[in-house]
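Only a single protein chain was left out; the remaining protein chains are all shown in position.
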Amino acid sequence: MSVLVGRGTKVVVQGITGRDGSFHTRGMLDYGTKVVAGVTPGKGGEEVHSVPVFDSVEEAVAKTGANCSVIYVPAALAQDAIYEAVDSGIPLVVCISEGIPVRDMVEVSAYMRGRGGRLVGPNCPGLISPGSCKVGIMPGTIAKPGKVGVVSRSGTLTYEVVWQLTRAGLGQSTCIGIGGDPIVGTRFADMLSLYEEDRGTEAIVLIGEIGGSDEEDAATLIRRAITKPVVAFIAGQTAPPGKRMGHAGAIVSGGSGTAQEKMARFQEAGIPVAKTPSEIPGLIAAALRPKRKSKLKLVRGKAKRSAPAKASRRRRR
Amino acid sequence: MSVLVGRGTKVVVQGITGRDGSFHTRGMLDYGTKVVAGVTPGKGGEEVHSVPVFDSVEEAVAKTGANCSVIYVPAALAQDAIYEAVDSGIPLVVCISEGIPVRDMVEVSAYMRGRGGRLVGPNCPGLISPGSCKVGIMPGTIAKPGKVGVVSRSGTLTYEVVWQLTRAGLGQSTCIGIGGDPIVGTRFADMLSLYEEDRGTEAIVLIGEIGGSDEEDAATLIRRAITKPVVAFIAGQTAPPGKRMGHAGAIVSGGSGTAQEKMARFQEAGIPVAKTPSEIPGLIAAALRPKRKSKLKLVRGKAKRSAPAKASRRRRR
Amino acid sequence: MNLHEYQSKGLFRAAGIPVPPGEVASRVEDALQAAERFGYPVVVKAQVLIGGRGKAGGIKVVRGGEDLSREAGRILGMELRGLKVSRVLITPSADIAREYYAGIVLDRRNEAPLLMVSPAGGIDIEEVARATPEKILRIPIDARGLPTYRARAAARFLDKDPAVQKRIAPILIRLVHAYHVQDATLAEINPLVVTKTGEVLALDAKIVIDDSALDRHPDLAAMRDLSAEDPGEIEARARGLSYVKLDGTIGCVVNGAGLAMATMDLIQFHGGKPANFLDIGGSSNPDKVEAAMHILTGDSRVRAVLFNIFGGITRCDDVARGLLLALDRLKVRIPIVIRLTGTNEREAREILGERGLIALSDMDEAVRAVIARAAEAA
Partner (left out) sequence: MNLHEYQSKGLFRAAGIPVPPGEVASRVEDALQAAERFGYPVVVKAQVLIGGRGKAGGIKVVRGGEDLSREAGRILGMELRGLKVSRVLITPSADIAREYYAGIVLDRRNEAPLLMVSPAGGIDIEEVARATPEKILRIPIDARGLPTYRARAAARFLDKDPAVQKRIAPILIRLVHAYHVQDATLAEINPLVVTKTGEVLALDAKIVIDDSALDRHPDLAAMRDLSAEDPGEIEARARGLSYVKLDGTIGCVVNGAGLAMATMDLIQFHGGKPANFLDIGGSSNPDKVEAAMHILTGDSRVRAVLFNIFGGITRCDDVARGLLLALDRLKVRIPIVIRLTGTNEREAREILGERGLIALSDMDEAVRAVIARAAEAA
């Protein structure tokens, strides 16, 4: 089981004829993802790795039934590519492109509000439901099917954690990198709710970092509405204030968005916080131990997402 | 009975200290309208005709519970005044101001879409529910309480028709001028639906004019979903193409929006079209004659707003 | 407010839309000098605010100086649908390969601008809409303007050549942007041409500016060409009246646009012909009434005048006073029929009565009366 992408996902690649688009199309096809179409304006009629290329997303959707778009276009063209995907009725749009101006994303956010369609990213590695579908640039080899949902703001750190989970025998339902920009389409809270609903997910790893308040919002949500065990890790404890740490969104400004603050919020919510990435598999394994599992099932059977469930959940920890 | 405004309406006047705002506040108060507040930035604390003046709509709403705003500010400030009223949660905003740039209204329209709140106007005389409440600039003396709903794109032509109805003993539930601009907040179709729902309205007078396609849309709606009798009149049969006839919206452009076309659409929908304003009271009286009325009640009792109702209605004509 | 072709092209040029070079001339000598700078052949185009100038003989391609002198001389001074041509645009003749249409109008139903493009260029878009509606692509414009991907789709709809598409798409984006920032209600390129060398050019241009927005565009307001308008309409605007001249014999002075239209219609219904639309507006300033009478008495076709006043905000007595003022100041030799009702009706009747004038109260009766008086006066 998985969330957002799976066997039914049919992918259209925006910017398929570009260097990155073409390379990762190969990677997605090799993994078994159904890449049904590509789009590069002016190159309609061509093929990339036997995938037909169209001039527009609208045409690609009409001809192939694509229901997920992944965007590899240069940052300056990314806003338009997102608009095109959303306007064409694509329900899941994954934007890999990095370096999109904040203003462009403020505009996209305002435009998408109240409209259908979910955006993942930008500046993200995409997502993978091990064994069935990968959309984006994650290396497929590190993941294996299982019951842990992984959500993260970074790329390689996610790979590191997923790889450690896999080596510890802890497979994943879905792993998603939501992106390192200040404004991203899908946030921690969105993914937590999806994992909570997903019958194939039994525990969740949340990998946050400095900057913004998305981790704090996640902690609040977990306390209120998430019954499945969550393990958190926050990167950037040693980051100096006022400096952008690679990701546009990874910056402690005005004393807020520190790793310490985020870790404290998780701990207050009763969520174990890993001190190093290598601690994560152990904490997840503990959370999934049979004894606890039976309790968890009992709780869920009684009153899912309600106040009693919350209370029991606190007792559990 | 009435629609939109009535005894529960509490009015805040935006631009109350201006010449028009002050004059028509007097008129509304004389008619018995509950004018509870006025707004003129920088004049908070003053009074106009004993009505307290506030610096902002937000403050006026907080202090007086106003639930309807009427706007008399100059055209250049009208967009902002509408935004202020809508953002302050006022459910009914009536904009009298004339000469608002089209672009300003395109922006207002996009902003209000999906948000709560109804705009009437701009460039309109407002509305009156005879005997209980008048909002805007209509002369109260011409109307009397009754069962005819009047909706019109013009001002004095509305007065003329209302006056003739009144003289013919046909009182009104509510009379509204929706405004003569190309873009107005409330259209014929909106008012037809409101009158259809209103138990106090038994027949409807629709006064259209050249330009746009609002009358055509109204004809389509009447055919589909309005069971109460409607009498239409269209002004501008002698208007030359390409010339703006006073109202910014009253223009035949590209051969579309002619009075002839609109009249034909109403006739095709089985709706009597008055050839002169003075014919209207007679047509309404005929529509309200007891024999027809009983039939109408029967129809409504059976299946309101459904296909059978539509069929019966056609038979009726 | 309609802009001339040369004015519209100037705005397009400033917006980054490619237009051919051109010079405006109001004398044949200037036209000749311009043509020599460009090199022949050139096109001479009458600058008047009507459509279909070509069919009416207002546009000519000329191949040399003699040719130009003759045609420029003919066009300068000709009348096109009642409008005198006082200026021509001289512009190099283009080597046209294909002609398209691109235009933006206000879509009142959707309360937003609408971009329309068609490969059937150079002809009236309304004709295309009637005859071959599948040849028009309609793109609604929202707050984002025209997204690039939509501009590309429109360009593909127009031309098969990817190189040409790449030139068309930014033109459409700029057209939409210009429409927005200039507060236009119409912005049209017809034809948008592809030359034999693959260049894309706006060969003709038409912009209509929202009158209500002119206050925030003093540069555009200054472009108004009074010579292209009826003197009565110019005076009306200056005096704050809404006036449209027609070709009938019965002048009307009415308060309110809807009532004014209904009055015109009623005149026709009863067998007369209205000479104008005239709305004195909601206020009852006596000066406006006088201005209205001045305009109507300046129209030699007017045989009789009907006042139709429904007093609401307008006070009938103020209108009566304005009428008397007009009668005192102007030499009015045509009969006047007055219909008054509503606010201060009684006072108005008293004021008029002192001068022997009688006011009717029924609209139909008044219309029949003015038609009779006009017939007598003819």
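Letters A, B and C mark the chains in the order given here, with residues in each chain numbered from 1 onward.
Everything that follows uses one rule, which is that a residue touches a chain if its C-beta (ideal position, glycine included) is under 8 Å from a C-beta of that chain, and two chains touch if they have at least 3 such contacts.
Predicted model, so just to flag it, every value in this text is computed and none were measured.
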item: Neighbouring shown chains of the undisplayed chain, as defined at the top; value: A, B
item: Contacting the left-out chain in the complete assembly, out of A:22, A:67, A:129 or A:152; value: A:152
item: Sole residue of A:82, A:95, A:138 or A:205 that reaches the chain not shown, by the stated touch rule; value: A:138
item: For chain A, the residues touching the chain missing from this view; value: 75-76, 99-103, 105-107, 109-110, 125, 137-139, 141-142, 152-160, 163, 180, 182-183, 207, 209-214, 217, 233, 235-240, 243-250, 254-256, 259, 275-278
item: Interface with the undisplayed chain - residues on chain B; value: 41-42, 55-58, 77, 80-81, 83-84, 87, 107, 111
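In this section, only the chains that are shown with their structure count from here on.
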item: Graph class of chain-chain contacts, one of line, ring, star, complete, other; value: line
item: Centre-of-Cα separation between chain C and chain B, whole angstrom; value: 29
item: For chain B, residues that touch 2 or more chains besides their own; value: none
